[in-house]
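Let me begin by presenting the structure, written as structure tokens, before commenting on it.
The complex appears here minus one protein chain, its other protein chains still in place.
On to subunit A.
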Amino acid sequence: MSETNERISKIVNDADVVLFMKGTPLFPQCGFSNRAVSILDHCGVAFDSVDVLQDMEIRQGIKAYSDWPTIPQLYVKGEFVGGSDIMMEMFEAGELQTLMNEKQVAKAESE
């Protein structure tokens, strides 16, 4: 396993929910990343994020790791869930909320 893959593996296994995105949740740098953050906010779950624009190795490495060509990418409990389109399809069908409940991920702290 390459060094980059090991880093990615550690990232996706250390947190319940990880979003690989362009920018940060407060300042997303792309419409698709923005949409992914909104969906997770609506689900009310706590999540970590990785700004791929700050790390070229991760930016390229995550595409190979997931065998998925675009960013954002969502991981839940170490498992690849999909990009923003899949997140939206699942959210609208209620499946994403069900997945989060089933995986027993931490809720976001209420404000």
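Throughout what follows, contacts are C-beta pairs under 8 Å (C-beta built on N, C-alpha and C of every residue); 3 or more make two chains touch, one makes a residue touch a chain; residues count from 1.
Operating definition for what follows: contacts and distances are computed from a predicted model.
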Name the absent chain by its UniProt protein name; which of "Transketolase", "BolA family transcriptional regulator", "Siroheme decarboxylase NirL subunit" or "Sorbitol/mannitol transport system permease protein" is it? "BolA family transcriptional regulator"
Per the whole complex, from A:Arg7, A:Lys63 or A:Lys77 the residue touching the absent chain is A:Lys63
Per the definition of touch given earlier, which of A:Pro28, A:Gly61 or A:Gly82 contacts the omitted chain? A:Gly82
Which subunit A residues touch the hidden chain? 32, 63, 67-70, 80-83, 85-86, 89-90
